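Note that one protein chain of the assembly has been removed; the remaining protein chains are unaltered in position.
So that you can tell them apart, the chains are marked A and B in the order they are listed, and the count of residues begins at 1 in each.
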Amino acid sequence: MYRYDSYDQAMVDARVAEFRDQARRRLEGKLTEDQFKPLRLTNGLYLQLHAYMLRVAIPYGTLDSRQMAMLATIADKYDRGYGHFTTRQNIQYNWIKLEDCADALADLATVEMHAIQTSGNCIRNISSDHFAGAAADEVVDPRPYAELMRQWSSFHPEFTYLPRKFKIAVIASEKDRAAMRLHDIGVRIVKRDGEVGAQFYAGGGMGRTPMVAPLIRDFVPIDQFITYAEACLRVYNRYGRRDNKYKARIKILVHELGAAEYIRQVEEEFAHLLSVGVEPPREELARIAEYFALPPFRHPSESWDLEQLQSKVAGDPSFRWDDGFGQWVRQNTHPHKAPGYVSAVISLKPAGGIPGDATSDQMRVVARLAKEYSFDELRVMHTQNLLLPHVRIADLPAVWAALDAAGLGSANMDTIEDIIACPGLDYCSLANARSIPLAQRISERFAQSGRTELVGELKLKISGCINACGHHHAGHIGILGVDKKGKENFQLSLGGSEAEDVSLAKITGPGFDEDGVIAAVETVTEVYLASRTEGERFLDTYRRIGMEPFKEALYG
Amino acid sequence: MGDTQNLGTSPDEVQFRFRDDEPVDHAAVTVDSVLDQTNAAAVRIEPGDDARLLLPFLDRLALVEVNFPVFGDGRGYSAARILREAGYTGELRAVGAVLIDLLSHMRRCGFDSFAPDKRLDEEDAARAFATWANVYQRAADRRATIADKRHEA
Partner (left out) sequence: MKILTGNDLRSGAVTWWNGTGWSLFVDDAVDVGEEAEEILAREEAARRVNAPYACQATIDAAGHVRPAHIKDRVRALGPTVRRDLAVPTAQKTGWDWVI
């Protein structure tokens, strides 16, 4: 994993000092709230419904046990003993005091963490594939490229007051586990004739006008990677709309200009910037990549494969293959590039629980497991779960037992219980409706009826307003909270996907109240179960049979 | 040319200046007027103006003011860098909503004088200019970046 050198550390420390000074000036009245707001926002400090909220970045979702333990400490010391992991691989604390915030940031800086650019109209935390560095199907580990971008985008002098926020995702496999094409810029690292380069997509996003990013360049040589990104951003900074904040995202610029014209402008700027020379020295990428060298995996003979695991635990009543443990192994582990290893998903979606929330005690359990069983590495997933990227199959029983004891053993990855839900009206000042109670009731209902496994892969995503933080546009089933004459109301949509088969969900029809939308979710899963052919996921069936049968069942 | 008479800031309004030459002491003109071939040595760029239109005239310009009517409009940062990248060496003045916390970024984009519409606290400003001992990106200030330093021979 990447470690700060004295330069990186000094940057973060300088930022803490700068923020401490800004907070002081605010508390002394030298800054008005209007002036302070953009400053606190570039440090991830929001004012939400109940209190200030601090959003801490977890660059490309990677962290170690020391960092996770610090997140637990922050939760206890400055908050109320828990945090909320988000779809953008960040963590949010809901009860931070302005007068404590600089201290919390200083504590975070001791473990190479920060809240820099987790808000505001700047380049946000760079996200990536949560299986990066472990996935069997990746071309290379995308994280060195994401780290190169992290450094480039941190305190970028030209791009701190963009028309609007700017989100970048970097992946390196055909499979898309990071909603790459729903980002302002999506990058896929590829290899052509043995040469590494970057494929760029631009102008994707969710919010009120969801769009899938078109390809804007098929191959940028890797030693021009940052220069190309700079060109994309400069064109956007100069020409993105600033007259209307709802039309200010790059997706609107790309859409209004047309992809071809945007590409033309970017290419022109790119040629110019190549002549100026803004690319970091080549050796820098090599230096960063060294930090992401594969951990010293044990020889396959020292581990098991999954079949051996099954036979080893046979007869042990605490690790039943047909129940808890076996279900978890089947559902929550992912193939690893090293034989004898898997990546293990730690579900933050207990049935009836709050998606993405973890207590400080749970964070410490996870930190300990990472240290003992995963080469001290952890990931935050965009699905609001955590991940132990490199677990020896022989260690799975011990890992599961510890997770289960901490309430973290749910075997529900990518099922209807694995719901993405934004904070909604329980915390968020922009919300129309509550998302969390819906997620709680739906997951509880499916867990109780035992239909979760039957329904199989089904991605349900809930947002409390049109901003779409809960990715509802990309849900196989999406739910959007709206305000209907002062009452919470919910729109149902079907057929979205954030993966490599990306698509935007379509609204079924008139909205529902809370009970109504829960019943509606059950109805559409019944239509699916009745119509599916062998091996079809919900999404596949929807794509085959279309909206009509679902509409018919919902509205009669 | 009545509308250009009072355009621009005077040297008295400049609070910080990182140059030794004498400041231009006559009013600036709009970008359009420069294109219309006035002989003015000072021009003022508004956020919507395309700084690249000035490139053919850089030799004759001694002062370019970039106006920030609101601090949240960051187009002026690109304008500044574009001029410096094209070799402009005259005074580049940030005017308008120039706040403490913008100074270090503006400096990096090539601004070398600052005329905030509300005078800034000198001490806070001094601290702001000194915020970054090192920098990640190549920019108009031509400072060696952190990556450059890491790989110095």
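Heads up, the rule we're going with is that contacts are C-beta pairs under 8 Å (C-beta built on N, C-alpha and C of every residue); 3 or more make two chains touch, one makes a residue touch a chain.
Every value quoted in this text rests on a predicted model; they were computed, and no experiment measured them.
Note that the absent chain touches A when the full complex is taken as a whole. Remark: the omitted chain is touched by one listed residue; of A:Arg20, A:Arg66 or A:Arg80 this is A:Arg80.
Among A:Ile346, A:Val366 or A:Ile436, only A:Ile436 touches the chain left out of the display. Among A:Val16, A:Leu39 or A:Ile96, the one in contact with the hidden chain is A:Ile96.
Within the complete assembly, A:Leu425 is the residue of A:Leu108, A:Ala146, A:Ala172 or A:Leu425 that touches the hidden chain.
Interface residues of chain A with the unshown chain, by the touch rule above, are 26-27, 29, 33, 47, 49-52, 80, 94-99, 354, 425-427, 429, 431, 434, 436-437, 440, 486-488.
In this text, only the chains that are shown with their structure count from here on.
Taken together, the chain B residues at the contact with chain A in this complex read 47, 50, 71-75, 77-78, 81, 85, 99, 101, 104-106, 108-109, 121, 124, 127, 131-139, 145-151.
Contacts from chain A toward chain B in the complex involve residues 5, 7-8, 10-11, 14, 18, 21-22, 25, 30, 35, 38-39, 121, 151-152, 154-162, 234, 237-238, 242, 272, 276-281, 283-284, 287.
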